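Shown here: the complex without one of its protein chains, the others still in place.
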Amino acid sequence: MPDAPPEPPYLAQGCVTPYPRSELLRQRLWSLVQATLFRFSLPRAHAFRARLLRLFGADIPEPAKVVIFASARVFFPWKLRLEPRSMVGREVNLYNLGPVTLRRGANLSQGVHLCAGSHDIARWSMPLVTAPIVIGENAWLAAEVFVGPGVTIGELAVIGARSVVMRDQPARMVCAGNPCRPLRPRPEPT
Amino acid sequence: MPDAPPEPPYLAQGCVTPYPRSELLRQRLWSLVQATLFRFSLPRAHAFRARLLRLFGADIPEPAKVVIFASARVFFPWKLRLEPRSMVGREVNLYNLGPVTLRRGANLSQGVHLCAGSHDIARWSMPLVTAPIVIGENAWLAAEVFVGPGVTIGELAVIGARSVVMRDQPARMVCAGNPCRPLRPRPEPT
Partner (left out) sequence: MPDAPPEPPYLAQGCVTPYPRSELLRQRLWSLVQATLFRFSLPRAHAFRARLLRLFGADIPEPAKVVIFASARVFFPWKLRLEPRSMVGREVNLYNLGPVTLRRGANLSQGVHLCAGSHDIARWSMPLVTAPIVIGENAWLAAEVFVGPGVTIGELAVIGARSVVMRDQPARMVCAGNPCRPLRPRPEPT
C-alpha cells in the first residue's frame, strides 16, 4: 500500500492541551461538583459555594463575605481569586484559563463572561495563550459584559451592559461599547 | 479584644432587596414551576404556558393568542403584560425587575434579553433602579437583542440581531448596532 499523500496544514493542527492530565481530571471533578452541589445549593448559600471553590483551590481570603450565585460557572477554581465583598452574579461565566482576580467590592452582573484565554494566530497549531484578568476594586460590570484575556479594569469603573472589553479600562470612568471605551467620569459614590 | 477597625466602603454595601419576603417566595415558587411544568410542556402548548403565567399574575388579556416558547424565561410573571398576538421566542430572557409590556403583535426572536433593572451608581449601596420596557405594536426584535431599563421601542420597528438598545427607538424604522441606532425606514408591510 503506497503512503497516503501528506495532509496539508490546517488550523489547530497539533494543538495539544497545555494542561497535565492530573489538572484535567481535577477540572472534570470540579465540573461535576459545580453541576450538582454548587448549582443546586440554596440561593443564599454564598458561604457554602465559596467553601466549595476554596476546596478546589480558589483563593478567597478571610473574611470572605463574597456573593456567588448558584448559576455562576468557574472553569478552574485554582486560578480564581475573590477578594472580600466581591460579587459574582447569575449565570456569570468565569472561563479562567488564565488567572482571574476580583478585587475588593468588584461586582459582576448577570451573564458577564470573563475569558482569560485566546490563541496565537501566527502558528498553525494555534497554541493557547492565557493572560490574567483583573477587575478593580469596587468596579461594576453590568449585564453580559465580555472581557478578553489580559484586561485590567480600573477601580470604581462602570462597564455598560453587553460591552466587549479587549483593552484595559481606566479607573473611575463609565465605559461602554464594542469595543468598550471610556465615556465619562464616574464620581465617587456617596 | 479591641474593636475591629471600621471597614472601608465597598460597592453594594448595605444593598438590600427591595422586595418583600412574600414576593421573593412567590418568585421562588414560580421559578420552580418554570423549570418544570413550563419548561417541559409540549412545544405547541402556548395557551397552557400563558395560563401558567396568568396563574402567577401575568396580564395577558383575552383573546390571548400569544406564542410563548417553553425555553423562554420570565422573572416576575406579575410584572409582565402580553397583548394578543405577541410572541416570546426560544430562550428569551424577560428579566423584568420592572414592568415589561409587549404590545399587540410584538415579536421577540430567540435569545432576546429584556432587562428592566439597573443600579444607581451614585450611591455605595447601588440601590436597584427599575424602569418599564415597552415593545411597540408589531415591532420585531431579532436574535439576541439586549434592551435596557426604561426603553420604549416604537410601533413596527425592526431591531437587528445582537443590537444593544439603551435608548428609545422610533416607530417604523430599522435600527441596529451597539449602541442601537435607527438606520432606515421600515415601510408598512403588505
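Going in written order, the chains are labelled A and B, and every chain counts its residues from 1.
Everything that follows uses one rule, which is that a residue touches a chain if its C-beta (ideal position, glycine included) is under 8 Å from a C-beta of that chain, and two chains touch if they have at least 3 such contacts.
Model, not experiment: these values are computed from the prediction.
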Inset, instruction - Could you tell which one of B:Arg49, B:Lys79 or B:Arg186 touches the chain left off the display? - result: B:Arg186
Legend entry - Touching the absent chain when the full complex is considered, from B:Thr101, B:Asn138, B:Thr152 or B:Gln169: B:Asn138
Legend entry - Identified contact with the non-displayed chain, of B:Val74, B:Val158 or B:Cys175: B:Val158
Inset, instruction - Specify the residue from the set A:Leu11, A:Leu29 or A:Ala47 that touches the hidden chain. - result: A:Leu11
Inset, instruction - Write the list of subunit A residues that the hidden chain touches. - result: 9-13, 28, 95, 113, 115, 118-119, 121-124, 126, 146, 148, 164, 166, 178-179
Inset, instruction - Write the list of subunit B residues that the hidden chain touches. - result: 43, 84-85, 87, 104-107, 110-111, 138-140, 142-144, 156, 158, 160-162, 174, 176-178, 186-187, 189-190
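The criterion applied here is as follows: only the chains that are shown with their structure count from here on.
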Inset, instruction - Can you check how far apart subunit A and subunit B are, centre to centre, with Cα atoms defining each centre and the answer in Å? - result: 26
